[in-house]
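Of the protein chains in this complex, all but one are displayed in their positions.
For clarity, chains are labelled A, B and C in written order, and residue numbers in each chain start from 1.
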Amino acid sequence: MSTMMQPTYLHRPFTLVSSKMDNYRTRSLTFAEKLDCQPGQYVMAWLPGVGEKPFSIAGDDPLQLMVVDVGPVSHSLHSVAEGQRVWIRGPLGQGYRLVGQRVLLAAGGYGVAPLYYLARKALAAGMSAEVCMGARSAEDVLWAERFQALGVPVRVMTEDGSMGERGLVTKATEAAIAAARPDSLCACGPLGMLEALDRQCEQLGVARQLSWEAHMRCGMGLCGSCELPAPQGEDGSLHRHSCQQPGWLACLDGPVSWKE
Amino acid sequence: MSTMMQPTYLHRPFTLVSSKMDNYRTRSLTFAEKLDCQPGQYVMAWLPGVGEKPFSIAGDDPLQLMVVDVGPVSHSLHSVAEGQRVWIRGPLGQGYRLVGQRVLLAAGGYGVAPLYYLARKALAAGMSAEVCMGARSAEDVLWAERFQALGVPVRVMTEDGSMGERGLVTKATEAAIAAARPDSLCACGPLGMLEALDRQCEQLGVARQLSWEAHMRCGMGLCGSCELPAPQGEDGSLHRHSCQQPGWLACLDGPVSWKE
Amino acid sequence: MGSADLTCRLLGLEMKNPIVLASGIIGTSSSLFLRAAQVGVGAVTAKSCSLQPRAGHPNPVALDWGAGVINAIGLTNPGAEEEVHLLAEGRRILEPYGVPLIASIFAGTVEEFGQVAALIAQARPHLLEVNISCPNVADEFGTPFAAVCESAAAVTESVRRAVGKDLPIAVKLAPNVYNIGRIAAAVVEAGADAITAINTMPGMVIDAHARRPVLHNRTGGLSGMAIKPIALRCVAEIAHAVKVPIIGTGGVNTGEDAAEMILAGATAVGVGTAVWYRGVEALGTIAQELGAFMQAEGIRSLDEMRGQAIR
Partner (left out) sequence: MGSADLTCRLLGLEMKNPIVLASGIIGTSSSLFLRAAQVGVGAVTAKSCSLQPRAGHPNPVALDWGAGVINAIGLTNPGAEEEVHLLAEGRRILEPYGVPLIASIFAGTVEEFGQVAALIAQARPHLLEVNISCPNVADEFGTPFAAVCESAAAVTESVRRAVGKDLPIAVKLAPNVYNIGRIAAAVVEAGADAITAINTMPGMVIDAHARRPVLHNRTGGLSGMAIKPIALRCVAEIAHAVKVPIIGTGGVNTGEDAAEMILAGATAVGVGTAVWYRGVEALGTIAQELGAFMQAEGIRSLDEMRGQAIR
């Protein structure tokens, strides 16, 4: 008798055990099951009849996701009741690598999710971590207390100064790098933030691992839809992200890119 | 990226490194490669353009087969030159189990092949073994010296008395069982011999593992062609082999049957 | 908590579960029928038989290529006359187990289908499956009967005429067509009481080192895991096209696979190649797993599930 293949990339139903409001539009979803994965990888979450979207993994055992309510799928995920199921495909993509002794984290929005998971793994591996968070306003700052509970120092930047310092996250990372040079900077957040961090690290000669958000459809490196648009320079000309090859696919090659 | 499946049941080419005449119509084929298998299992040997037939495994590391030249496929296997290839599918089927401390082997014809492999494994597991061989005549006796070289006592029976004692193998097994009760009798040989051993063991209350030869086509339990014909009793009525269920398939359930 | 009800009504047949041993898999003797019944199958289909005996192809006739099996056994069978005895004996042996027996026939011309059907009807199987995937020897291209609405319907009519009204007929369709729903509609129009779908998908496995196809017959039929999504799509198309029961067959290896087949619209579920992957016991294990799945999902009966995925 032959052995049967175990399809590991089909959707599997995960049972929601806790759905907690983190702020006015963000929820942490915790499931009954665990997932074998790495920080920085993502899953496709499918609600049958609604749709399927990629989400960063916020924790593996049990699986945890952080969902910002911005449209149909994320909204429906917010209304899943405890005890109901969400269909998960993955883990997909390439995550963060644990390198060196010191990691500096830089989070924007739901970017805290994969970075919190990474922080836990880094601490467990005996590394030290520090996190810089950027948000519009105090009410947008997520999980600062969870990082603090891990013993990870937190620098918060808000655009309106309602919490931490006023300004962008790059101000905090600049200070953090100046204070103690990290072996790599790991970031997740909006495109503009990643581009700014990329430039900053290039100037300061810091290795960085940036998790890019793209329009994902197949999640398998097949359809081509997650290729990042080439960024425009200040002079309006097109240039490449310093950390990317031509045709870099966020779903398969990323979402995390790596540059020494 | 997903992992690819490794098909283990496709034919794989094995390179013949030695082809040695054992007697006037029998050759031992030794290959360069090893096979992960158990004594009593078999392989399908395919010569492209010629055909494919089942053969017992005579050794696993490297793979060894013993082939009696009786028809097209076996004849072509005899003429494969050293350095040429034979295509192997398998291992297939259920082999012998290593149970208890003492195993008694009973071989007819190429039946020595799987039993020699079994003897080596039994000795390696710290068991003791003894072998009874039946043949028409001295020239048909195979591998007696190889068993002796392992330190396994050999009792030879020939129909014409040209070697060992005159008579059938059951005479030798009766004596062996009387001398030292085995934990199981493991046999491989022609149908008539297996039926006789089956009856003998039933009478003497000895557990037996018998390897049945059947007309094999798919080797996968699908086509039904390897179902053994129900044996006829002395009164001409049909009865079942004591060790078999209705519809027992030699290719999938066997070739080795098991009866306490 | 009561357990899920697996009983299945397929035309007049009462089955204790929906798992049907597919044609051509160990359906060659009454002792093999018995074994299938003893491990808990719902119904048994015999190997397809033809008017004359056939030896089949030389080895290699089958192999596992990694995502499924390919076979070209060559429709080995003892011929219709001998098969009548085998089926009659099989019926008798299966009776105490409450396991219906499905006969299967094939032929090379429309007329011959009628002849074989008339002979096999003598054995009084519970259902007659008509395997129309074989080539039409009367057609200049050897087009399979299953490929064209007209020939599929002609065979069905011929068999219906030969066996009268009492013996229900299932026509078994092939997947290598672009319009399986329309073909199903044509055979139902022509008198089929049920559809079995699918037969194997034509394929070829080549050994690069040997530089030739592995099967002696060069091409063969694909079965097992690789064809499950093809089978599910075919069953869904058929369920949309006709109202008769479907024996959904192809790549079912587990109880969950069987559930998928029923969700796609099948009434009963054929199982073949799983015997290689999981042994003959698979025929019973799959039914048990289906029951456990339904239990866990709170599904009480097969009717509740049937076709739910395609509404």
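One rule holds for everything that comes next: a residue touches a chain if its C-beta (ideal position, glycine included) is under 8 Å from a C-beta of that chain, and two chains touch if they have at least 3 such contacts.
Worth saying up front: this structure is predicted, and the values here are computed from it rather than measured.
From the options C:Val41, C:Ala170, C:Ile230 or C:Leu302, the residue with contact to the chain not on display is C:Ile230. The missing chain, though absent from the display, is touched by one residue of C:His85, C:Arg161 or C:Arg212; that residue is C:Arg212. Within chain C, the residues in touch with the undisplayed chain are 65-68, 70, 141, 143-144, 146-147, 174-179, 182, 201-209, 211-213, 218-219, 222, 225-227, 229-230, 232-233, 236, 256, 259-260, 263-264, 293, 297, 305, 308-310. Touching residues on chain A toward the chain that is not drawn are 5-7, 9-11, 13, 44, 46, 48-49, 51-53, 85, 87, 89, 217-225, 227, 230, 245-249, 252-253.
We take it that only the chains that are shown with their structure count from here on.
Distance between Cα centroids is largest for the pairing of chain B with A. Closest to the protein's overall CA centre, chain by chain, comes C. Chain geometry summary: the mean Cα position of chain A and that of chain C are 50 Å apart. Averaging C-alpha coordinates per chain places the centre of chain B 36 Å away from that of chain C.
Shared interface positions of chain C, i.e. residues touching 2 or more other chains, are given as 64, 67, 276, 279.
Taken residue by residue, chain A touches two or more other chains at 1-2, 5, whereas all remaining positions touch fewer.
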